[in-house]
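Provided herewith is a single structure, encoded as structure tokens, for subsequent inquiry.
Every protein chain except one is present and positioned as in the full complex.
For clarity, chains are labelled A, B and C in written order, and residue numbers in each chain start from 1.
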Amino acid sequence: MTVVVMKEGATVREISTVLKKVESLGYRPHLSNGNGRTSIGLVGSGVAVSTEDILALPGVADVAPVAKPFKLGSREFRSAPTEVAAGSVVIGGEKIIMMAGPCSVESHEQTMTIAESVASSGGHILRGGAFKPRTSPYSFRGLGKAGLEILAEARRRTGLPIVTEVLSAHDVDLVCEYADIIQLGARNMQNFALLDELGRLTKPILLKRGLMSTIEELLMSAEYILAGGNPNVILCERGIRSFEKYTRNTLDISAVPILKRLSHLPVIVDPSHATGQRDLVAPVARAAIAAGADGLIVETHNDPDNALSDGDQSLTLPQFEQLMTDLRPIAAALGRSM
Amino acid sequence: MTVVVMKEGATVREISTVLKKVESLGYRPHLSNGNGRTSIGLVGSGVAVSTEDILALPGVADVAPVAKPFKLGSREFRSAPTEVAAGSVVIGGEKIIMMAGPCSVESHEQTMTIAESVASSGGHILRGGAFKPRTSPYSFRGLGKAGLEILAEARRRTGLPIVTEVLSAHDVDLVCEYADIIQLGARNMQNFALLDELGRLTKPILLKRGLMSTIEELLMSAEYILAGGNPNVILCERGIRSFEKYTRNTLDISAVPILKRLSHLPVIVDPSHATGQRDLVAPVARAAIAAGADGLIVETHNDPDNALSDGDQSLTLPQFEQLMTDLRPIAAALGRSM
Amino acid sequence: MTVVVMKEGATVREISTVLKKVESLGYRPHLSNGNGRTSIGLVGSGVAVSTEDILALPGVADVAPVAKPFKLGSREFRSAPTEVAAGSVVIGGEKIIMMAGPCSVESHEQTMTIAESVASSGGHILRGGAFKPRTSPYSFRGLGKAGLEILAEARRRTGLPIVTEVLSAHDVDLVCEYADIIQLGARNMQNFALLDELGRLTKPILLKRGLMSTIEELLMSAEYILAGGNPNVILCERGIRSFEKYTRNTLDISAVPILKRLSHLPVIVDPSHATGQRDLVAPVARAAIAAGADGLIVETHNDPDNALSDGDQSLTLPQFEQLMTDLRPIAAALGRSM
Partner (left out) sequence: MTVVVMKEGATVREISTVLKKVESLGYRPHLSNGNGRTSIGLVGSGVAVSTEDILALPGVADVAPVAKPFKLGSREFRSAPTEVAAGSVVIGGEKIIMMAGPCSVESHEQTMTIAESVASSGGHILRGGAFKPRTSPYSFRGLGKAGLEILAEARRRTGLPIVTEVLSAHDVDLVCEYADIIQLGARNMQNFALLDELGRLTKPILLKRGLMSTIEELLMSAEYILAGGNPNVILCERGIRSFEKYTRNTLDISAVPILKRLSHLPVIVDPSHATGQRDLVAPVARAAIAAGADGLIVETHNDPDNALSDGDQSLTLPQFEQLMTDLRPIAAALGRSM
């Protein structure tokens, strides 16, 4: 893929000329702005591009190939960090964003209790599963639409935007009606049909790294969404599978700085699934912020011992409040706020 | 889960009485036959079962719990091996079944050439991808419906049943019209929505193990299909991800005898994806048969160097013919035919 | 294994009586002190212990079995953190300890330049390899004794204690003459003969986790040294092998809080080997401190591009100085100094 970088202060007319040229070559132009400059990516498969011809157009500063297999998601394509907005919350900016809530929406009361506590502890976004991916067909698979309605009610009460998972293309429209951010879970990271579907939206997508997926594969899956036209992708490291069995998964902490270097997309970390153990969540959460993550997604529960799923790894509500307190000086050490 | 095992020669009436009892307790009865006996599994979540009450019914031999997390797929549930029929071909019986063909259906001519060669070499089933899962959104993603039509034409010409992959619930009906066996690929092994969909069919499903899925998770995914009502599941070991990079994946050869021990479902091996290298396919194929696999699925191509996908791991047509010859004495050593 | 815990303020005579009793039962008593209490472990295989008999001895507070497979290294055996002294430097206390220096000692000049810079940047211990484990027999394998002498000279000049690796039992005495801490490398973590040898010393041992080793296996290897009589073991997480290939290894950040919970031994992290890339060292180092590590061991070089080994992952001297600056507020956020 090739990117045309315009000069600072290039005029609308100059940009428009480049867009027409790009279309005439058979490509779909992909516009992005950052650091006061406009870039135009040549998406799709058109005819061979003459660098000289394009450089000769007024307002063009540079014509550069994107060498990486991921194009639209790469730093080569867009050097400025992408900020994704969910309601009034911005992910990928200066502020560390905390998403918290139960693994599963279990009941109205449980969800309201947790949501209010998340809000009062200073959390920014409410997480909660209405459609649950479960290894066993015999396990609790979520409340479905009723769960989404409970989440919407919690948003009304607390003002917290909602992130919740979608499991199939069939449910995308329904989930879209309720969610502020749609989560694509680790087991669906290479569900290419669903990625295509999410690329047709503008709603932010929280894309979790697969247990078995390399960093490059995560960026390639993000590329599906970006190439479909949805620029609002948040990457999430949540642990990979290794031989070590003390933890549920092995958090790949290095993935945080690598993803930030390779891509302009925001990166968050899920310390709950990464460790699978409540008392490891806080140290791993601190590590994630120290490594440069833009936020965290943490499971919290008012009664973890009786949770319908993932109780072992859920923080109690006071533990989450304590975590918020503990993270602030770490964030400050990196020049960020919470 | 509980299984009611009927006495040998139990009458239809006796079986019917048990079925009604099971339904009255709030369960969905799941009938299966093997070794001259009928068993009835109690699927779903009804009220607590009194073993004594059921043992008291006429014709009942035993009431047994299934301890494993996979139930319908376990040897405890059904001790006799399941035989899955695709057209006139039976997978899971005495005969070793060879599935072969191109990674992708690329053209009418390519597919006919390969199909005819597979047939004349003694292959039993034609494989070929019309919907291709690709890491990159910019790669060739298959011919779709046109590809299915080419496969159907190849079946008409050669008589070989067809196995082809489905990527989304949206395409299930379409693929069903053409395929004799529907393949669920490694990356979709835990696409639970799609597993549910395939459970509603009676068409055989070839379920590939995920790159980083445990043997138990594979059996749990099979359980989704079985619990949905489709008993025709074929398991496929195709290599897992490890640190070793000489091969594309690491074939878990031990999975073959383990799956045969834990489950009554047929087990095949894909030496092409497991190794990623043409010259490793034959030794690994021999090993798979020697370990007890019921068959193989092998990529073959008339012109691997110009294949649109997976050329490096595709056998040439003469190599496939040679492989058939090499495997016969191994099969014979295990008391099986080809 | 059983541990006898004495009452606070138990007298020397009371302790002595327990020691004799323990020996009379056929065990070797292992004394440790922490939190104002003395404990006595029963090492070896004597006769069955009567809890009642021992509880009846004066000054005995408790008699407790150690359930974990690692005994002397466990928190059950000793609840207070172990502090290991190397010269005037204490590892495992309130202060975060920084070990830095070249992968290999290459020359007198190189080592003095680096050592002086490490000291002036506030580093606490000088690392440097004189005996180098190399995958290839044709690679540079270190300066041997000449390298040790250069390290000793660097210590004289800077006052920094020295940590350096030993590869074989044959060299233990020689390395002991020069080193303040002896490093046992990842590839030798289960070299049981060498572990036995190091157990006979009192010199501190820096024990690196093997690429292929579980957390429990690391603690079992530490147990070899402790059981041999050497209580001065420092554990080091340095990355494990996974399928991800962007980094040389995958740092298991969760291992830090797990090791601190399971064991009383100090835990440090090696971000250089874990990542294999210079620009990942700082974020991963920050993460390690935030997760609770007691220190770091970092490769630094005055001219990394011409280093004889591991140049890609070595910080430049100014980068190390910057790292020290960046880590201070993180340490402070955890209530620790540097």
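Operating definition for what follows: contacts are C-beta pairs under 8 Å (C-beta built on N, C-alpha and C of every residue); 3 or more make two chains touch, one makes a residue touch a chain.
Everything quoted here is computed from the prediction, not taken from an experiment.
Enquirer: Which of these touches the unseen chain: C:4, C:175 or C:211?
Expert: Hidden-chain contact among the options goes to C:211.
Enquirer: Among C:175, C:205 or C:227, which residue is in touch with the absent chain?
Expert: Considering all chains, including the one not shown, the answer is C:227.
Enquirer: Among B:11, B:50, B:254 or B:337, which one touches the chain that has been omitted from the display?
Expert: B:254
Enquirer: What is the set of subunit C residues that contact the non-displayed chain in the whole complex?
Expert: Output for subunit C: 1, 45, 69, 71, 133-138, 141, 167-171, 187-188, 190-196, 210-212, 217, 220, 223-224, 227-228, 241.
Enquirer: Tell me which stretches of subunit B touch the chain missing from the display.
Expert: 212, 214-216, 240, 242-247, 250-258, 261, 274-275, 279-280, 283-284, 286-292, 326, 329-330, 332-334
Enquirer: Residue-wise, where is subunit A in contact with the chain that is not depicted?
Expert: 241-243, 245
Rule of thumb we're sticking to: only the chains that are shown with their structure count from here on.
Enquirer: Taking the mean of the C-alpha atoms as each chain's centre, how many Å separate subunit B from subunit C?
Expert: Spacing between the chain centres: roughly 50 Å.
Enquirer: Among the residues of subunit B, which are close enough to touch at least two other chains?
Expert: Touching at least two other chains: 212, 241.
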